[in-house]
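With one protein chain withheld, the remaining protein chains of the complex are depicted in position.
Moving on to subunit A:
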Amino acid sequence: MSANQDGATLLEVRGLTKTFGTLTACDHVDLNVAKGEIHALLGENGAGKSTLVKMLFGTLEPNSGEIFWNGQAVTITNPGFAKKLGIGMVFQHFSLFEALTAAENIALSLDDGSPISTIAAKARALSYSYGLPLDPQSLVGDLSVGERQRIEIIRCLLQTPQLIILDEPTSVLTPQEADKLFETLERLRSEGKSILYISHRLEEVKRICDRATVLRHGKVVGHCNPRKETAASLARMMVGNDVQAVVRAPAQGIETAQPLLEIRALSRKPATPFSIPLRNINLTVRAGEVIGIAGVAGNGQGEFFESVSGEAPQQDAASVRIRGKDAGGLSITGRRLMGAAFVPEERLGHGAAPRMKLSENLLLSRHATDGKVFVGAGGMVKSDAIYAAAQRIIKAMDVRKSAPDPEAAALSGGNLQKFIVGRELDRRPSVMVVNQPTWGVDAGAAAHIRQTLIELARSGSAVLVISQDLDELFEISDAIAVMHNGELSKPLPIAEATFEKVGLLMGGAEPGHAEHALETS
């Protein structure tokens, strides 16, 4: 465990600074990674973690500061040089090529020129020895995100690096896959390799990391031994103040409440060769409850959201019913007019038009439902009313911004998400469907959004939340269903749901077999 005590310093960073325009993403950052340790880099979204490691891997050029590798000052100008030094990286947004096979993807990052078949054999052998089985001939476009990450890791290991940088590696894994990854990382540490582990998940950092460096707003705000900290104390270091816990009162009388959103035998053919078909999905969301949908990314959640929101209308009108009426054939506007509201996953370009003002974005989504308020005689837009409504939402959701009515793209991700959720909540919808409500949102804003979703449900609406963040779902849901390969499991009431059960379902265990698999494993 304490292999780092005698470990000499492998990588030292002094005063590394990077600015983008007026934003200082990294401000005189110091970092010290010893040989044979797992070093955590903690921080909220936008704290500068990714910027820092991109400079270490040579994809970004620092404005100032020094990097020492084994005591020698180095200037890492490109990823090729970083690889030569012995730095390997597993990216957060995978740097894989979908139209190529796993073996070809691996070959592209090795410069030795050996034939693909040799590389495929090596990759297969290495992947099995680390318990991350991989078929080198499979096409990346066909693989799940978890499998894609294995390719990234194997590709990185084949370069026999001294330092492996992992950027948010578990955000796309089931709990069981994450366990497998931790075993691999511990084995690598015992082989004397160093690991720089980026995450905002405190429990896993506490579990596997020897030391941690905490970043906030681009600055190093502390060092600690995560094993000696609590999740709450780590969160305080990251955020700078205490994060308010989400309060969820148990739902009352749900069984007899009116079903507001019903999905009946919903199926959908894959729209593109790499997308997932939906298979006979059934779900009822009643007034007053929050239902969470868990699942590893890319198992049909996006397709499901499009079908429920009306972005992709169905042939069978009865497959989606809102407040007891068939809505399957209606468009988004038609479904909104029935009292439903939707928040898609992508904020920019989907949830909001980036180059338009917040007030204009408000009009875009609500011109039909709030036509009387926002649009006057002859189709003239009532700017004052819209502006006032936008300000009301901004106030209610505590949206932080630099101008009274800025363009959507000028807001940080968390603040824009607060505005988009607020825009829909402002209508008091009776059905609310949200995809990844707090993806890339800082802890404070995330807690706020989660609380408002619970309150909306308790005031008599039906809320459906699709999320990859299990902690979030356990925090807010009254029942959790799991989507795997286009199929949806029966919702597990929150009292019966455990990480293990949900994790097995995410990995594809049959709904009835979850208990059985637990016993045998």
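Keep this in mind: a contact is a pair of C-beta atoms (placed from the backbone, for glycine too) under 8 Å apart; a residue touches a chain by one contact, two chains touch by 3 or more; residues count from 1.
What we mean here is this: contacts and distances are computed from a predicted model.
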(message) Considering only the chain that is not displayed, what protein name does its UniProt record carry among "ABC transporter permease", "Aspartyl/glutamyl-tRNA(Asn/Gln) amidotransferase subunit B", "Surface antigen" or "Methylenetetrahydrofolate reductase"?
(response) "ABC transporter permease"
(message) With the missing chain put back, one of A:Gly65, A:Gly141, A:Pro259 or A:Gly334 would touch it. Which one?
(response) A:Gly141
(request) Can you work out which residue in A:Thr9, A:Asn32, A:Asn70 or A:Ser109 touches the chain that's missing from view? (result) A:Ser109
(request) Would you indicate which residue among A:Val74, A:Leu100, A:Cys224 or A:Ala443 is in contact with the undisplayed chain? (result) A:Leu100
(message) Using the touch definition from the top, which of A:Gly65, A:Pro79 or A:Pro175 touches the missing chain?
(response) A:Pro79
(request) Could you list which residues of subunit A touch the chain missing from the display? (result) 58-61, 78-83, 91, 94-100, 104-105, 107-109, 113, 116, 139, 141, 272-274
